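Okay, so here's the structure we're looking at.
The complex is shown incomplete by one protein chain, all other protein chains being positioned as in the whole.
Naming follows writing order (A and B), and every chain is counted from residue 1.
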Amino acid sequence: MQLRGSKQAMVAGGAALAALALAACSSSSSSSSSSAPAASTGASTAASSSAPVSGTINAAGSTFQTNFQQAAIQGFKATQPGVTVNYGGGGSGAGRTALYSSTVLFAGSDSPIPAKEASKVPAGKTVLYFPVQIGPIALAYNLSGVTGLKLDATVLAGIFQGTIKTWNDPAIKALNPSASLPSTAITPVVRSDSSGTTANFSQYLVDAAGSAWKLGTASTISFPASAHAANGGSGVAQAIKATSGSIGYVDFSTASASGLSAASIKNSAGDFVAPSPTSAAAAASQVTPKANLTFLAVDQAGAGSYPVTYQSWDLVYAQQPSANDAALLKAYLGYLLGAGQQLLTPLNLAPLPSAIDQAAVAQLSKITAAS
Amino acid sequence: MSTVTKADPATPAGSARPLSAGRRLGDRGFALLALAAGLLVLVILVLITLSTAQQSANWFSTEGFSGIFSTVWDVQNNKFGPMAFLFGTVISSLIAIIIAVPVSVSIALLLTEVVPRRWSRPIVYLMDLLAVVPSVVWGLWGLIVLVPWLQNTVYSTLSSWFNGVPVLGNLFGPPFSGTSFMTAGIVLAVMITPIITSLAREVLATVPTTDKEGAYALGATRWEMIRGAVWPHSQGGVVGAILVGLGRAMGETIAAALLIGSVPQVTSHLFAPGYSIPAGIANLFPEASGEFRSALIGMGLLLFVITILVNLGARGFVTRSTRRNKGTA
Partner (left out) sequence: MAAVSPQPGGIDLRESSGWRRTKNQIATVVMWSAFALVLIPLVWVLFTVIQKGASAISWQFLTGSPIPPNVMPLSFPGGMWPAILGTLEITGFAAVIAIPLGVLGAVYINEYGGNGWLARLIAFMADVMTGVPSIVMGLFIYTVWTLHYSYSGMAGSFALACLMLPIVIRSTYEMLLLVPDELRQASYALGATKARVTLTVVLPAAVGGITSGALLAVARAAGETAPLLFVILSTQNTNANLFAGANTALSTQIFANAQSPYVGAQARAWGAALTLIVIAFILMLGARLITARFTRYTR
């Protein structure tokens, strides 16, 4: 009886290994270029250091940046094969915390360091903000038979506060006279976790809807109970996809990857603009950043500007303990600000306007080594 | 007479000599090593308690004792009442237990009483297979396969049937969502079934055969034998096994994080989305900082204490039951 058991076990184990090997061999393994589309090097501003460096950069933070960072890491390998960059995501809060304890060399953050965290920055260290990407926040919706939905800030405030309850509400009808809007109930989909997307979307509502929006702006908002909350941008996208009559705010690259339709939003010039890398870039080009390169790209003027646009920075300490770390950071950040910017549009993100990009590149020289 | 001296049988070879210093030292050394390894368990448990308590001190001191029992979870206004998460943990685990217990105990009885030994092996293999599927795979499958099916087929029909029904409507009526307490409970039930089954089997195996044979001798059917001879001996132990399963369900993180709906709310509607403590920590920790983070760690400490109590109770039941049965085999 014992032999029988072990024989059964061996047969099963052999079968499992054989199955895995068979699947591996028989699946079409057409050799494909496994690297990202080769970033044309040297095309942009001269910050990319040409001297080869080697080492490891550990980074973490904003999940909004993850796609861009992953593409950039692949592209950067082509120019600097001796450098390993690890970007772990984990959220802006986690990234900033890791930066305060110096467990990472740079942190991706969708917002500047909030006031209550200011004390966590070690004494004698200044944080430099390097803007790296701009992206539109799409108002994605799931409403069969309706395309090209047009909305504005007041209507959005009503939807997300629960005062506008059905799709055929007169306020929505007024903006979409030619659309056949059903009487379906509106299910607003919101983020249940703390996120820069919520912060920037609510900031837009504060700026553009004025007194119609009563919930303020923050990374987490207490939406009314009728709102369906989901975890993460992709959670929101999944919820919108699964629920007919729903509408939610989610970054545009996630929305388009999920195949969702996005509404055109009225900007401050009175035009209804659809989210796209171009319209986000147009909004960003209207921005004058502060001296430390922080800015808000929401509700910008200009005809083609998409009003709900947001941005993300990489935070670095100006004072680096080792010369090699300083060199690594300059090389990688220089790549992100230079050749790497071309990786953004295929990801449905927008590159930085050239004025901001040049200012950021100039800021690279502020990274110094303590020795 | 040969010059070889034969060993004197009256003198056991070598053992009458006192141990050399080296051997004694080696023996002491090994004993200390073993003691250190054993103490490591206590050290780790104490360290976990201390580190989580220290990290959550910020939250405890801000919220105060009453704040711990609040259900208000309002991050924007710095209100971190954990009760909604605790509620979700308890509800999803209870659902899991209600589904898993009859199934697990039945299978355990099947293996010990019904199935002849040579045929029990394939069943045991299958239960092993069930146990070895990682929780993240259950979560992945649940999210992509089970959730859409449940939302569009099961929950929508059930909640429309129960809509408006007096008591059951509050449990099974709308609102509903594919990711909900019920979905998490179902998948948790599948995950804890192998644990409860294997522990229950161990307990059932300690029932003295004389009692069982005596019941048969009196003309009992198998079911009557189980009720009359097996159950009284093993009920404590089976309850202990169930409590271990409960502890596992309460602590399960990844499957719950993907399937429970991520909305901290206290509601009687089982098909509505909710949140559990481990799922909350897994999903919210990355973006949290300051008091928010401290609150999450505090919830983790709360869960730690609760699962320890549940497991203490479980072990108490099991040891009491098996101790009674030892020596009577």
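Here, a residue touches a chain if its C-beta (ideal position, glycine included) is under 8 Å from a C-beta of that chain, and two chains touch if they have at least 3 such contacts.
All of these numbers come straight from a predicted model, not from anything done at the bench.
> Out of B:P134, B:G164 or B:P232, which residue would touch the omitted chain in the full complex?
Of the candidates B:P134, B:G164 or B:P232, B:P134 is in touch with the missing chain.
> Thinking of the whole complex, not just what is shown, which of B:V72, B:I98 or B:I308 touches the missing chain?
B:I308
> Looking at the whole complex, which of B:A57, B:V72 or B:V145 touches the chain that is not displayed?
The single option touching the absent chain is B:V145.
> Spell out the interface residues on chain A facing the chain that's missing from view.
2-3, 5-6, 9-10, 12-13, 16-17, 19-20, 23-25, 27-37, 56, 58, 60, 67, 70-71, 73-74, 84-90, 94, 101, 103-104, 231-232, 234-235, 237-238, 253-254, 257-258, 346-348
> State which residues belonging to chain B touch the missing partner chain.
Listed in rising order, the touching residues are 12, 14-15, 19, 23-24, 26-27, 29-31, 33-42, 44-45, 47-48, 51-52, 55, 102-104, 106-107, 109-110, 114, 123, 125-130, 132-141, 143-145, 187, 190, 193, 205, 218-219, 221-224, 226, 244, 247-248, 250-254, 257-258, 278, 281-282, 285-286, 297, 300-301, 303-304, 307-308, 310-312, 314-315.
Going forward, only the chains that are shown with their structure count from here on.
> Suppose each chain is reduced to the average of its Cα coordinates; what separation in Å results between chain A and chain B?
38
> Can you list the residues on chain B that touch chain A in the complex?
The touching residues are 74-77, 118, 121, 125, 148, 151, 177-178, 257, 262-265, 273, 275, 283-290, 292-293.
> Can you check the complex and tell me which residues of chain A touch chain B?
Those residues of chain A that touch chain B are 1, 4-5, 8, 89-94, 96-97, 116-117, 192-195, 216, 218-222, 225, 228-232, 235, 242.
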